[in-house]
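Would you mind keeping the following structure in view while I ask a few things?
Missing here: one protein chain of the complex. Every other protein chain is in place.
Up next is chain A:
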Amino acid sequence: MEHIRMPKVENVRLLDRLSSRRAVVGTLYLTATHVIFVENGSETRKETWVLHSQISSIEKQATTATGCPLLIRCKNFQVIQLVIPQERDCHDVYISLIRLARPVKYEELYCFSFNPKLDKEEREQGWKLVDLSEEYNRMGVPNNYWQISDVNRDYGVCDSYPTEVYVPKSATAHIIVGSSKFRSRRRFPALSYYCKGNNASICRSSQPLSGFSARCLEDEQMLQAIRKANPGSDFIYVVDTRPKLNAMANRAAGKGYENEDNYSNIKFQFIGIENIHVMRNSLQKMLEVCELKSPSMSDFLWGLENSGWLKHIKAIMDAGIFIAKAVAEEGVSVLVHCSDGWDRTAQVCSVASLLLDPYYRTMKGFMVLIEKDWVSFGHKFNHRYGNLDGDPKEISPVIDQFIECVWQLMEQFPCAFEFNERFLIHIQHHIYSCQFGNFLCNSQKERRELKIKERTYSLWAHLWKNRADYLNPLYRSDHSQTQGTLHPQIAPCNFLYKFWSGMYNRFEKGLHPRQSVTDYLMAVKEETQQLEEELEVLQERLANLQKSQSGDNKVKSKQQDRSKQTGMYTSNNSLANTPQEYSNDLKSFPSRSPSQGDEEDSALILTQDNLKSSDPDLSANSDQESGVEDLSCRSPSGGGCLPSEDSGKDSDEAVFLAG
């Protein structure tokens, strides 16, 4: 709390990002973990909570007649524009936030104070939900070809790797250690995914320290061991996910890539995915497009193209497809690396695994995938996502890109994933939020040193508890899309990649379809299930009773209730509707009438208590995606709107509103 100069400022205005007309007045609070804006409004008192960890940048803008503007940009793409009446207050808030958003010690992070009111055992259970040794067993290892190695048990060989790695049977400790000395950051080739069906595998490592001509017997033996672990093929692919030029440039620094002449039976392949700096800039440019005021279609498309973002997403996807094909169709093992083997390698291995194995398309499987290829293999969460204040050049949206690849696949294969878009968005949110301990630090070693599992809670347990919100109603485990390998097209298919407005314009309600098909279908599915269960019960009773008539009547009335219920559901959604500013010519725009339809909103306003135990994000903008009717939808240029304008005309709405 010592960093907070001003815990409370009154009469602050929260502006709609695009139209300063739609400003809401309220009070700004700064706590040790959040910035909170509470609207003054007799009934609503809507709250906007932002975790300090989410704050990406704060901009203090020039003071105007109305006050001193402060622009807060968040890592989850929320943009908050405040106007603070007094310049001095604004400055104090600014300085405080700068410090709060750049923690120096891990202990400052929210996960160490977050209390979901679970006991020690529940906390432990939460961490045990995802068990990697179970996962490797499920894959089918250890077996005749693969063994578990404890050579890294004290992180003595590679401090960014986990203590348990799987290596080919013929890779002795000597080979592993030798190979690790020849690899950048000591990240030697280790198993990422094993395909039971044909013994092909995906292994991962970092670049070899080959320079122009250096060789290492043990490293060559390591690759041979990987090849031998797959009797079905006489060679392996070595995939370098960097552009050729970059890889070659690395040779001058004593690193580089595998020479086919030195390594027997490898086929070497470059797949040019750009580095973290290019990706950081790409995202930056794309976000700038999103912040344009009233862009034309051309502005938007040009900006999107100029950012190169979708091109990068496709490059990652194409790499994953190549590897999946090599494993599934050719039965050939693949060794993947980039420079350090913790960014592009992680992306590409996890995309390939997702395509190959339907288990990773289930909710649990996806959590396991992230634990395996990202968390355990030492992806540098702290550096990449700024848990702590660090080098801005290390920041890069690496996992965001992976998550987007998954979303793009979900759009192409709507029945193939057990989880929905909201699941992905919430995971991304929490990677930055530091509310849970899963994504802290840069390696398993650091996390164990900090005793993360004893001091924080697991996101997976939290998501699992709320899994009903994250289900995809179209998923059926016996569906053709959910069996076996997914086969997205590589070309021609540029046009299948869409701009993910659900993520990058997440908080602009007006942009999204006002009616959530996912939530509707989930509701329908649940009700069908309930009805089927009731039907069973009733049928039993029918069998017992002599009178059939009373049974029929009950079933009929239940069906009527259902149509009323689902009707109500969709009608409520349709209230979230108001025109944008389609024209500047019409001066006599009716001003927003104060909320009449907002009784529903009170359910959205989370108190301190239930906030802590639920996802704080869900409080923040009456998130339409949560399936709760967003009655205060905000169009991008038009800002807030209330359904009362439309609903007032139809008396039936009052019935629905009252529930």
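One rule holds for everything that comes next: contacts are C-beta pairs under 8 Å (C-beta built on N, C-alpha and C of every residue); 3 or more make two chains touch, one makes a residue touch a chain; residues count from 1.
Throughout what follows, contacts and distances are computed from a predicted model.
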* For the chain that's not shown, choose its UniProt protein name out of "6-phosphofructo-2-kinase domain-containing protein", "Dynein light chain roadblock", "Autophagy-related protein 101" or "MTMR9 protein". => "MTMR9 protein"
* Would you mind spotting which of A:Lys8, A:Arg455, A:Arg476 or A:Arg541 touches the chain that isn't drawn? => A:Arg476
* Asked: Where the complex has a chain not shown, which of A:Gly308, A:Gly378 or A:Pro397 is the residue touching it?
  -> A:Gly308
* Of A:Ile58, A:Met139, A:Ala416 or A:Leu440, which sits in contact with the chain we cannot see? -> A:Ala416
* Contacts of chain A with the absent chain, listed as residue ranges -> 290, 295-302, 304-305, 308, 310-311, 314, 412-416, 473-474, 476, 479-481, 489, 491-499, 501, 505, 510-515, 517, 520-521, 524-525, 528, 531, 566-567, 570-571, 573-575, 577-580, 582-583, 585-586, 588-590, 635-637, 646-647, 650, 652
